[in-house]
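The other protein chains are all here in position, but one chain of the complex has been omitted.
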């Protein structure tokens, strides 16, 4: 497995975890505080395994923390979707739906990769993705088919994020495969599937939105303030 | 002049400037974008002179940038008021009113300090403070005596920030002197002067709110990422 | 009265009172107040520690802290459920919290200024909570006692993690060591104050003791905590900020300086450094979540109608 691909997977998971964790003590329900923390922990766990492995494959002595805390945004390889601000709960759920509808088939495929180490990581992450997909799909349906306000917010969220999903389906996971997961959820949620059109990208090449460097500034501040320290 | 006192003055100005500058391209009116940038520039200018001088008095070779970018929040000496989040425009104007009603008499006094260097800095800053006071007083009056909504927001802002003003009047500027500036403005603005009570403090001893370390993380990120670099 | 006699006998025999049993109204009210306050503390307590999740210095520490804050949400949920067995709903209790009519532990009204504060909260605050809570595992009200058993197990895990954070810092760089000492200096007295006012001034204690809700007095528990911390501070190689702290051979316990109870009263009354911030955060989260809860309810209603 090449380093860049591992970094893409690991950075997606890491940045998703960082954003999800921003919800701590702020969720609409206490049960959701627990659920979002769970999902954040899953993503963080996957990120740690993937970044550790990426560092080993790279062979320059960088561990998970060196990769997480000592790269700047131009070196991160995550898709743009995960770095976008959380927005309201509808935006967060739409992000998670779109992400897990990509991660689930991807990890499923990678679980039978010839690279045993990667296959093992993906095998674990796949089960978690299935839960993330279910959780976000349920909320998408509940909000889409809930009140007038929740329908409007959920539709706005889907519309706003839709363009960023093209970056997810530019590789191993085909657009058709991804749509086969997402479209039925939108339909059940009484939401309109947005038209395809604008397809922003660049994350895999390290050309991000203006949001990522702020996220990293906060995430990395303490680690960087104490070079070489152990924690 | 002792270093701590210079740091208090300089840090107040620096953190106020940083917060004011967050309004760039976000003010309620284009004219206000210009005005707030002006005030931020005044505060930043004063901060630079004061921190430079503090570094020289300290005699450990720290210049304005070492003091601004390489201290952590426990070493900052600013009052809590200036580090509080901007909130809405009413909160920002109330902060500026309260701050400049303190800075104006303070700088006026320091302008005749026996320390010539400090006196010169204060002499310049005093004129700027007079403008800041006027600007924020005018807005306080306009918002207080504007619409029902603006009155409510302005009163909320005054109520929310009032406790933090006690820290300003714990030293050279007496409470009575400060009130003699602020009370007539509130009266003209048809606002109720809040009762004195809770008086949070700690800024002068480096015990801040949880907000400051986030502000510093952002402010310092680039400088710290390139140790020793010239810009 | 047969019910009252049965209740008294159960208490006397160190048995458990269960939800369906008769109980005195004031017993029920005392428990609701105490369990709700405990639940609220878990929920509000997520904020000061949560403040460092985004900035945790390693990914491992981030995961541990996130899991800890998640546990607190879970503890809040158990405890609200325990309170609900007494005939009050979680929504009512949350409303009382948001209206400022029920309290949460005052310790969470102090700010977390550095990463070391996460360690200090784990070691001192969770440590004090455990000292308070271990006796509650034998509390006379069954659902509360059982919730406490589970919570105490997790809390001691958290306390060890806090200790470990401080241990690593105190054996790290000069700056890390200073950060750890600074955190202990700021959290020590507020932690002592967690045990409440001195016995002489304590209001609810006597009746709670008789009902076996409370088993030890505030001062007894505080002493136990001090003695425990002195030993552990030694292992950490850090100092407790009390120049008068010393072993008293006669009492077989440490003499120590009492916390500032006037400060404690001010913080309880609402004038701690972060009371307003914590409550504003909780209210904002609640308000911003209203549309989501309404949508979930509307959806559930539609589905129920489908059946």
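First chain written, first letter: the chains are A, B and C, and each begins at residue 1.
By definition in this document, a contact is a pair of C-beta atoms (placed from the backbone, for glycine too) under 8 Å apart; a residue touches a chain by one contact, two chains touch by 3 or more.
Predicted model only: the values in this text are computed from it and were never measured.
Asks: Which chains here touch the chain that is missing from view?
Replies: Touch partners of the hidden chain, whole complex considered, are A, B.
Asks: Check the options A:24, A:126, A:208 or A:224 and report the residue that touches the missing chain.
Replies: Result: among the candidates, A:208 touches the missing chain.
Asks: Using the touch rule from the top, list residues of subunit B that touch the missing partner.
Replies: 14, 18, 21-22, 24-31, 33-34, 37-38, 40-41, 44-45, 47-48, 51, 64-65, 68-69, 88-89, 141-143, 145-147, 149-150, 153, 218-219, 221-223, 226, 229-231
Asks: Spell out the interface residues on subunit A facing the chain that's missing from view.
Replies: So the residues of subunit A touching the missing chain come out as 72-74, 197-198, 200, 202, 207-210, 213, 217.
The criterion applied here is as follows: only the chains that are shown with their structure count from here on.
Asks: What chain lies closest to the overall centre, CA atoms only?
Replies: C
Asks: From the C-alpha centre of subunit A to that of subunit C, how far is it in Å?
Replies: The computed centroid separation for subunit A versus subunit C comes out at 34 Å.
Asks: So how far apart, in whole Å, are subunit A and subunit B when each is placed at the average of its C-alpha atoms?
Replies: Those two chain centres are 40 Å apart.
Asks: Report the inter-chain centroid distance for subunit B and subunit C in whole angstrom, where each centroid is the mean of the CA atoms.
Replies: 37
Asks: Where in subunit B do residues touch two or more of the other chains?
Replies: 72, 213, 217 - these are the residues of subunit B that touch more than one other chain.
Asks: On subunit C, where are the residues touching two or more other chains?
Replies: Residues 55.
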